[in-house]
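One protein chain is absent from this view; the other protein chains keep their places.
Going by the order they are written in, the chains are A and B; count residues from 1 in each one.
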Amino acid sequence: MPDVIKKEIMRKLLTKLAEGGVLVGPVDTGKVVEYKKTDADATLMDDRVSYKSPKEFYFPQTEKLLTFSGDEAVENIDVPPTVIFGAKSCDLEALRVMSAVFMEGRYADPFFERHMEKNIIIGVGCKAKKPGCFCDELGLDMEFSDFCDILLTDTGDAYKVEHLSEKGKSALSKLPETADVTCDNKRTAKKPEGDAIGLSADLEDAELFSAVDWSELTATCQGCGMCTYICPTCHCFEFKDVLKDGDIERYRCWDSCIYPKFTLHASGHNPRASRADRYRQRVLHKYLYVKKNTGFAACTGCGRCLRSCPVGVNIKNVAKAVMEAVAK
Amino acid sequence: MSKTENPYLPMKARIQKIIQETTSPELDVKTYRLSFEDGSALEFMPGQFVEFSLPGIGECPFGFASSPLDKDFFEITIKRTGKVTDKIHTLKEGDFVWIRGPFGNTFPVEKFEGSDLLFIAGGLGLAPLRPFILYALDDSNRKKYGKVDMLLAARTSKDHCFAYEYDEWRTKGAGVSQTIDNSEQGWRGLVGFPHNLVKDMQFDFSKLYAFLCGPPIMIKSVQKSLMEMGMPIDRLYTTLEMRMTCGVGKCGKCNIGRQYVCVDGPVFCMAELAEMPTEY
Partner (left out) sequence: MSMDNQAQKAKDSAKKLLADGTVKTVIGYADEGVDGLCVPVFITDVKDADRLVWTRRSVPNLASYLIGRKEKTAIIAKSCDVRAIVNLVVENQVKRDDVYIIGMDCPGMTDPTGAVLHACKDCRVNTPPVFDERIENADVKPVATPDSKNAERGLDENLARFTKEMEKCILCFSCRQACYGCYCQTCFMDRGVPDWHPESPDMGAKMLYHLGRAMHLAGRCVECGACENACASGVDVRYLIREVTGFVNELYGYDAGLSLDEESAMLTYKPDDREVGFLGGETHA
């Protein structure tokens, strides 16, 4: 049995895997390509990249954490089994970062953990670099990431398969046509040529505050925060309580370091009062702080923020400017 | 169920007692004594904090204000300043609230054994220091520490928190000085700002640790005075306040450099803070 699955068989497999759960895949909505709950027929199997990452399917934009019902606070453990199809290697590497953030350290996040347990993640290697993409400049292989259950390589009308986890193996066994697929799983990520963008984890945090003129570097930023919402690694959140049917439900909602309210104290004091302060936090958190804490930079070069920023703020150039300033 | 214990899940606690700490109209501070339904309390060490929830209103972080040695209750001292604290201040004894914690690091109390302790607090800044004060002054620990001195500042004579127990602290051998910003009729304590008053105090800097908490401007100025007098920076401690939403180092709100105040703090040595970006 070869290690190749025809695309029409892949659609059959997706339909099978989504039974009793949800299928998420890239869909063309007419205006944009977007990861959505969908069916196998509408799932795009080409090389287009979505405008936002699939993170909302393992870190939802709003997620119910618990319900205050009378005398009890009841944890929400309801997570639908979800098949995420078509995640690119930038998305998969981002998931690696998110897993480190949510699962490592003194506390683990049970909600993230449940999503990871229930999700089957099917990655697809990129065939070509898109405008704005720079995963290669972060030392990542656009064709390959092993942080998934099944990795596919597009060969035209079929996919070459590498199943990389037990969950992936058992997923393939659900359909007679794919049950016998074998693959060697010997491939590893290729290191792209050239120096990667990156700030050394040895740098002092405070040193980078004055390394560059952040106001100048971020002068055109309009402070909308869209970049943080479409980013595959941004993970900041806030709690919100909502009254529902006599109970009170507590939700976790995405928040953004770009918003002034993010760090605003009740007293009115704001540790990051200016837009430049806030953009600096975004850049240094991504390229330095997360790296110090997890070993991975929290940017995988997916290029989404570059492509979607209304005024073309380019985080890559900002990071490079910081690197240059430090090198001097 | 998940393998992981849910750190976001609060427990129900009952308000045993409410103590009005301040009496001036500008500063409304109350202390809430809490315990769980079974009469137990959270186990914590000085410096730690809880997330305090009023369902439907919101959740806020507050430092423990009581002694860690009290096993059947814990206290939280709260100033009325915003949406959640406004609502908290309307609560009555016997009402329920929701608590999760304890979170954060602690004052390394054992490290300070054999040394003199100096606590300098401005206004409500005394609350997060009080657990350590009560811990150090407790009969079981008093001998472990040398001199215990306090300089407690407030805007007016009506704004000193926990003033009702200063005499008790004195009987346990603590030097307690109170100061207010401007002189008032009948006031017998000191008048003026701590960074000036501290210059008139005598310390043995070879064995002193100092703990500062209060408005940022007070902390900075007192730190400057003490260091000019010969205090090494690595013997100065403070506790930071940030918007700590999750308490477990995930939500990103209290992130300063690589540190998360809710996990790596809120207690920081000034030497450590000096290496961190000044984003607090």
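We adopt the following convention: a residue touches a chain if its C-beta (ideal position, glycine included) is under 8 Å from a C-beta of that chain, and two chains touch if they have at least 3 such contacts.
Just so it is clear, the model here is predicted, and its values are computed rather than measured.
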Given A:Lys7, A:Lys240 or A:Lys292, the one touching the chain that is not displayed: A:Lys240
Among A:Ser173, A:Ser200 or A:Gln222, residue touching the chain not depicted: A:Gln222
Residue among B:Lys17, B:Lys83, B:Lys111 or B:Lys199 that touches the chain left out of view: B:Lys83
Among A:Lys52, A:Arg114, A:His235 or A:Arg272, the residue in touch with the chain that has been omitted: A:Lys52
Residue touching the undisplayed chain, where the options are A:Asn76, A:Asn185 or A:Ser308: A:Ser308
Where the missing chain touches chain A, by residue: 29-32, 34, 51-52, 61-62, 131-132, 219-220, 222-226, 228-230, 238, 240, 242, 251, 253-256, 259-261, 303, 306-308, 310-314
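Definition applied: only the chains that are shown with their structure count from here on.
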Residue ranges of chain A in contact with chain B within the complex: 65-66, 68, 71, 73, 75, 77, 101-102, 105-111, 113-114, 204-206, 209, 235-239, 241, 243, 248, 250, 252, 255, 257, 262-267, 269, 271-272, 277, 281, 284-285, 288-289, 292-293
Residues on chain B engaged by chain A in the complex (per definition of touch): 1-12, 55-60, 81-85, 98, 216, 241-243, 245-246, 248-253, 255-258, 263, 275-280
